[in-house]
Each structure stands twice: as C-alpha cells, then as structure tokens.
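All protein chains but one are shown in place.
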Amino acid sequence: MLYREALNKALDEVMNADDTVVTLGEDVGLYGGSFRVTEGLVEKYGEKRVIDTPIAELSIVGNAVGMAIGGLRPVAEIMTGNFSLLAFDQIINHMAKLRYMSNGKITLPMVVRFPQGVSRQLAAQHSESYEQMLSAVPGLRVLSVSDVNYAYHALKYAVLSDDPVIFIEHELLYNKKGEVNFSQNLDPFKARIAKEGSDITIVSYLKMVDDVMLAVPEIEKELGCSCEVIDLCSLNPVDYESLKHSIEKTSRLVMVEEDHKTGGYGAQIVSWAAEEMFYTLDAPPLRLAGEDVPIPYNRSLELASIPTPESITRDIVTWGKKNDV
Amino acid sequence: MLYREALNKALDEVMNADDTVVTLGEDVGLYGGSFRVTEGLVEKYGEKRVIDTPIAELSIVGNAVGMAIGGLRPVAEIMTGNFSLLAFDQIINHMAKLRYMSNGKITLPMVVRFPQGVSRQLAAQHSESYEQMLSAVPGLRVLSVSDVNYAYHALKYAVLSDDPVIFIEHELLYNKKGEVNFSQNLDPFKARIAKEGSDITIVSYLKMVDDVMLAVPEIEKELGCSCEVIDLCSLNPVDYESLKHSIEKTSRLVMVEEDHKTGGYGAQIVSWAAEEMFYTLDAPPLRLAGEDVPIPYNRSLELASIPTPESITRDIVTWGKKNDV
Amino acid sequence: MNKLEAEDIYYLMVLGRAFEYAAKENYMKGNISGFLHLDIGQEGFSVAAIKAFEKGDIFSTYREHIMAMARDIETKAIMAELFGKQTGVSGGKGGSMHLFEPSRFFYGGDAIVGGHIPNAVGCAYARALQGNEDGVMVIFGDGATNGGAFFESLNIAATHKLPLLFLCENNEYAIGTNIKRAAPFREQAKKAEPYMLTYTVDGMDAKAVYETVRKAQIQIQEGHGPVFVEAFTCRYEGHSVSDSNAYRSPQEMNHCKVKDPLEKFKKELQEKWLCSEREIKSIEAKAQKAVDEAVEYAENSPEPELDALFENVFYEERKNVVS
Partner (left out) sequence: MNKLEAEDIYYLMVLGRAFEYAAKENYMKGNISGFLHLDIGQEGFSVAAIKAFEKGDIFSTYREHIMAMARDIETKAIMAELFGKQTGVSGGKGGSMHLFEPSRFFYGGDAIVGGHIPNAVGCAYARALQGNEDGVMVIFGDGATNGGAFFESLNIAATHKLPLLFLCENNEYAIGTNIKRAAPFREQAKKAEPYMLTYTVDGMDAKAVYETVRKAQIQIQEGHGPVFVEAFTCRYEGHSVSDSNAYRSPQEMNHCKVKDPLEKFKKELQEKWLCSEREIKSIEAKAQKAVDEAVEYAENSPEPELDALFENVFYEERKNVVS
C-alpha cells in the first residue's frame, strides 16, 4: 500500500465509522485531492462531508474550528505547507488556545493536515517546512510520520483524538510503499526505532528518515560503527524517553532534518540533549539541516540546500572521525 | 528618554531626512500609536506618510512589501505580536523571499515592528512571542533590543537598511528610561555585554535581560560567582563571536527567554553551543523559558507561566549548586 | 415581544450598564486588569440582539459582557472572570475578553478582530449538516469588516447558503480610527450586498434591533441562507478603559449620547407596556443589587490553584508529557 493510500484508508475508515467526521480543503472532493489523499471519499460520503472549499486557508482552518465547536470532527487539508501561513492566526490564536482560554469548556477534536518540504523544483513559495513553528505552540499535537504503517495509525488516532492535531506530510512520501498492520495497537506519540544500533543515535523525522536510512550502511562502513535510527513520529510531544534510552546506549547524538539550520526544529532536540544528557554525551551533538536560504528552483541548487543521503554520509563521517567515534 | 521616545525619535529623524520613509499601521496616525511610538509624526509628515490602516494585518505587511517595491521605505507597525500571525504569509512567503526568488532584482528596504510578550493580564491572544518563528526565516533580519540607546540606533539602522527587518519590541519596555548617545556608531548586529563576569554566561534578549539583571546580584551572592550577561540585540544573525568569547571565559551557559520552553528561540542558542562549544562547556547549559501553556489571564498564573527575577535566581542557583559552579 | 420580555430586556440593559460601571470602578481599584472594553451606550443593541436570537449559537468579540448576561450566563460568574477568579466562567484564565459558555451556546469572547467570524461560519456549517434550524449569530464591530476573515466568511456563507446571521455593531470607531478613514463608506452592509440580504437598523433603539434580528433569524430558519444586519450605535466610553477617548470631541460625544438606549426603552415600557414608575424603579434596584452581589462574589472568590496553569491545555491530559 502507498503512503497516500494508507492515509486515504484511515480517512475512509473513520468517516465510515463516525458520521461527524468531515474533511474540507481545496479540491479534496470532486478532484480527489491534489495528492489524491482524499480520492474516492466524496463519492462515498457526499459533498456535505467532503467539502471543496474556495482558496481561503484562513477560513479552511477557521471553519474547521467552528465545526469542531459545533460537534463535528473536521479534518482540514491545506494543499501545501506554505499556504498554512495564511491560517496561522486560526491555528495558533484559535485552534491551539480556545480550550485553555475557556478553561476546558471548549473541546476541539480536529486535524489540520498538509504536505510540506522540498519536493522537486517547486521553488521558494512551495517548499518550506513549518514543524519548527507549529511544534512550539502549546495546545497543538504535532504528528509527522515517515512510515506507511504509522501513517495509517497516526492519522486515525489524530481524527479520533479530542485534541487539535497538526498532521504534517511530505510530498515525496506519498508514493512510498509499505505494509499496514491494520490490527496493531500503535501509540502515535511513541518514537519508532527505524534501526537499532549501539554507537550513534541518529534522530530524524518525516522524509529525512529515509535519507538517513540510505546513508547508514556507508556511514557504518566508514566509521566501523553501528547506528541507531530514531523516527520521532510525534514532534510534540516528543518521546524523550526513547531518545534518552538510545543516547544512554550510544553516547552520541546526530539530528537530521530538512528544515533550515537556523532555528530549525532539531534545535529543540539538541538543546534538550545538551541540558538533560550532557554528562552522557561523549561527543558534541551534530545537527544536519538545510541551508539558511529560501529554496531555489534550480535542481542542483535545490539539492544543495537540504541534506541528501550523500551529504548526510559525508557530514556524519567527518564528524565521527573528528570525534573518535 | 523613554524607550518609546527613543523609537519615536529614530522614526522622526529618518522621516525627516528621507521622504521615502513612510509608516503605516492601525492607529499610528491621528491616534498617535497605541503605545505612542508614532506620536506626533502625522502632524509633521502628514497622512500620506503616516498612514492609518484598517484592521487588516495581512495588508499592512503586504502593502509595505509593495511600497518597498515601488521605491518607498515603509515601516509597518503591527499593534500586538499575536496579530502578526495574520501577516505571516506576507512576511514569510513575500517579504523574506522576493529578493531571493528574483535573484536580487527586487530589493525590499522595509521594517515590520511590533510589541510582543507578556504584559499585564492581556491573556492568551495578546501575550505571545514570535521571535522563534521569525528568526528561523532566511531572508529576514530580526532585531530585538532591550536597551534604550540600542533601541534608537537599531531602529534607525533597520529603516535605512536595504534589507527586510523584523523589529520586535516588548510592551513592558516602552516606559523604560535610559540615555541615548546620538553620535554613537553602533553595530545593531553586535551583542551587548550588559554586565561583564567570569563564571557564568547568561544570554538573554528583550525584556528578560532586565529581569536577569535584577536576578544577578542574588545569584552571585548565593553561588559566590560572577555572571556575564549578554543581550543578544540581534536574533538573526546572531553574534556568535561574542557568545563564543564569553563562554570561553566562563565555560558555562544559561539561556533565559520569555518564550515557551518547547521550541522557544533559546533552543537555537543552546543547540549551537552544544555543537560548537561542547568541549568548552564545564556544565550542562541551562535554558530558562516560559511554560508550555497559553498565557492565562489571572495574574498569579500569568507570572507563573514565565521566568521572573525570582524564578531566574532560584533556577540558576539550583543548577549552579548541582553543577559545582 | 410581550410585557414580560420587554421588562426583561430593560432589566438586562440596566444590569449591563451597572455591571460595566462596576467593572470600571474595580479596574481603577486594581481588582480587574488587562483590557477592559465597556459596552456602555450599546446596551440596547447587545441585549436586544441576543434576546431576539432566541435559540442558536452565538459568537462574539471581546466587548461581550452584556451579551453573555443576556444569554443567561450568571452575572457573578462573569464578574468573577473579570477578577481572574476560579469561579469565573473561564476559571480566571480568560478574563474580560474570553467568556465562554457552550452550555448556553455562547462561544466568546474572541480578541482577534474578525477571527471568530470563520469559526461561526464553521459552526453554521455543522448546524446545517445536523439539520438544526436555529442558526448561528456572529457579532462584530465595524472595524472587523475591513479584514480578510470577514470577507472570506461572506463568500463562504453565501456559497453554502449557511444559516448564519452576520451582525455588525457599527459604532463608527475601531479604537481611534473612524470607519470612514478605514473603508470607502460608512455603511458596512454595502459590503454584504452582493452576497446576501442586508438590513440596517438604529442600534440605539433596542426595540428596532430586536425586531430586525428576529426577522433575520426567521428568514434564516426558513432556509434563505445568511443575512446581514448592521446596527449603528455609539459607545460612550473610550475603546477600553485605558483609552482616553481624546479623538472624539465633546460635541461629537454629546451628539452621540443624545439617543440613550436606556432612556428610549424606558419610554417604550412606560408608553407601550404601561409600566409604572414603581415597576421601573424596582427593576433598576434589582439590577443594581445583582451587580453589587456579583462584585461581592468576585471579591470573595478564591484565586485559581497554581496547578490550573497546566490544566486544560489538552483534553487528553495523560498524553501531555510522554517523557
């Protein structure tokens, strides 16, 4: 099953089981979704529950908040991460805060999903990552999974949860293949150990997990070491327990992300490790991230602006050699 | 001179010297600005250059971008930091990226200013801090000064710079008193050593610098040590050189900020130190920040949600004792 | 409207005004802090609109104390909220701008100008889907009609023919900026004309407001889709307690105050419903008493526990911290 099919299946199942679930967004209905995540849903559940919206992201999220207040479980799709900026007031000032400001009188069972990141030459206004911003907002859960099985389970969880969830996808993951274990009972807030190892803990999430996995064989060969790869899955809350456990074993931390280096999401993880795992770390943590530039259109420049399996290998090996890994 | 008067003086001087400078925002004109930063300007420069706008933050920034394209030097005021979220698309997708996407053909000499942070019981939709988000955007300079003299110089620099600048203020700083040295030649990107010391480097910015300074005497007494206090002034780019220099002297880093702890701005500083100063640090860095909750209205809860001089003292002393400072 | 209802409306108007003055007084004393937006001068509008919208959901702004009272939220729980007390409608966490009572279908209490309008649209969508016919009413100021959220909402509500009443309180000012300097015309209903039925009404005339909102709600209930009502009002005080109101001349203020809604509605009570001076005095006394009790209640209520700081960030608290 493809990643996007797993998401589609998750939506289909929850919509089938609970008729308060609705989904809304640009072209999610008749068109089938610009990445086909909502394909076939309008035929099954009708235009009242699979709602094509105008190009008005502020309203897409703002309306979802109101639908949740009114007793529905909306799943809002934003076509591309960058456009979510138009909805930041609704996400941060409303979706994240109404529960707290009302001291729990208002409950918002809702999801906002969007794909983000560098796809292929979509240029600066279509390629950015916003998990850094959204994971820093109290009142939001932020899920972002790289694995097909997790994609299915995490989205189901997100829709059925009574809390507001930001569900971040990646354009290059939609066609990823994987097995879904439908009967699994999976905690979406638990990190996934993508690969066990004993010498370096490499933490990543979303599409970069796959790039890290591609880099690992070469890194292990070059450094003569074994890497543990952790896929965060939940960006807020973070499963610090799993990270701790791993770092206690390896004494070394590498954080890999696609976001810009300055202020990118991984800073929080490295900063946490510096505060909490200082005496455990045998080497300075390493943060691999995108360059501090808007994403350029040209393919070579685009690839040079973010970590790739090659750059990950190169940078971890250099760091490893310098720090006696 | 008060902090807001220093800002006012800076604006007045640049508007006087260069008639392409305009300022726009809600109530900046006839009303004199909700925090009186623009007081008196409309009388001097007229309604065409001191522009009262409707309540439309997206347009305030979006229009400023267009004004800059058209050859003006706009200074946009957003009344409160939280409302800037409505303009995030314009700030991040346009203001920050147009220069790069056009390969330098478009230049945007513009400033977006706003006050942010916890003032006094303004509750969740009026009290948040967004430097974490905005400092992570390539293409933006982010200045945020705590000192009256710096306020004057940094704002002048920002308006005269040919790059887009986010200028972040704090509601509780406006009435702060200080001396302005008008003839000083001040680099706004250089951190300010608020106090020299030899044992702990305390890094902060904006209003928290003052709270740190209030806490320092007690900390020094309790720990029998001497603290160096660094006021970042520029949040992007960061004057890492000054930080490095200080940490080389003290071997210890404390980061204090008002933002929420998870994903707050200071994570970048601590993460940088962990990567770059690992072998220099003698103790785990300490990050003091706000709690991961929306800001509550009640005064006791509000104060409990952010660092205060008392909590800063308490937390640094505890950390110091634990880590043999 | 029958006599009882009219008396109730008058009671709420007097209650509202007394409440606002008491709130102002307690702000000066330091019992209330933050932004405090008083509704004095607009009581008739606020009470009549809420009462006329008999059932259904209500979304309002930060200037909502009186509307909350008109929606039968306890006066003392509102005052306690302003005091930041545990017994406040929002447990002391919201304050004056954030009053919520879903059991009364009252949802704030939003301090982002225009930000609640898309929420109301979404709620109207939910109601339509659920087959609930009472509709939703969203109240906002003239200042909100210049923002994108408002416009997107007109378009969406009209496209889906949602059961939504847009109610604009046009007091001609957004803080210190007159509407004529922020829009090309004074009447904001014009903006809604391409999309839906619109009405304008004198917002200082509670009876007229009542009738117009009633009519609009009935049209909505009949399935005509969204309706826009604009009421012209006058706020007597500054934008909030900390605003000096210096931008309005004494002449403008006098002119604006001349049609006091309480005076006008009192006449209505006397002339149409033949209420005696005594009956009216008794209503007024009852209102003052309720406000005095509310202040006393707020004063004597406990502060929230410190633990409350961490409560209600999420529904599923157990998931809050994994590590």
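A few notes on this one:
Per-chain residue numbering starts at 1, and chain names A, B and C are given in the order in which the chains are listed.
In the analysis below, a residue touches a chain if its C-beta (ideal position, glycine included) is under 8 Å from a C-beta of that chain, and two chains touch if they have at least 3 such contacts.
Just so you know, these numbers come straight off a predicted model, no measurement behind them.
The shown chains contacted by the absent chain are A, B, C, with contact judged over the whole complex.
Considering the whole complex, the residue from B:Lys244, B:Arg299 or B:Arg314 that touches the absent chain is B:Lys244.
One of B:Leu58, B:Val180, B:Leu206 or B:Ile316 touches the chain omitted from the figure, and that residue is B:Leu58.
Touch with the chain that is not drawn comes from one residue among B:Arg4, B:His94 or B:His260, which is B:His94. In the full complex, subunit A makes contact with the omitted chain through residues 26-27, 30-31, 34, 52-59, 82-83, 86, 120-126, 291-294, 296-301, 304-305. Taking the complete complex into account, residues 146-152, 155-156, 158-159, 181-185, 190-191, 193-195 of subunit C touch the chain not shown.
Where subunit B meets the missing chain, the touching residues are 22, 48-49, 51, 53-54, 56, 58-59, 61-72, 74, 89-90, 93-94, 98-107, 109, 138-139, 141, 161-163, 189-190, 234, 237-241, 244.
Convention: only the chains that are shown with their structure count from here on.
Chain centres were defined as the mean of their Cα atoms; on that basis the chain farthest from subunit C turns out to be A. With each centre defined as the average position of its C-alpha atoms, the distance from subunit A to subunit B rounds to 29 Å.
Averaged C-alpha coordinates put the centre of subunit B at 36 Å from the centre of subunit C.
As a whole-number value, the distance joining the C-alpha centres of subunit A and subunit C reads 40 Å.
In subunit A, the residues that reach two or more other chains under the touch definition are 58, 89, 93, 100-101, 138-139.
Across the assembly, subunit C contributes 90, 92-94, 98, 110, 112, 148, 308, 313 as residues in contact with two or more other chains.
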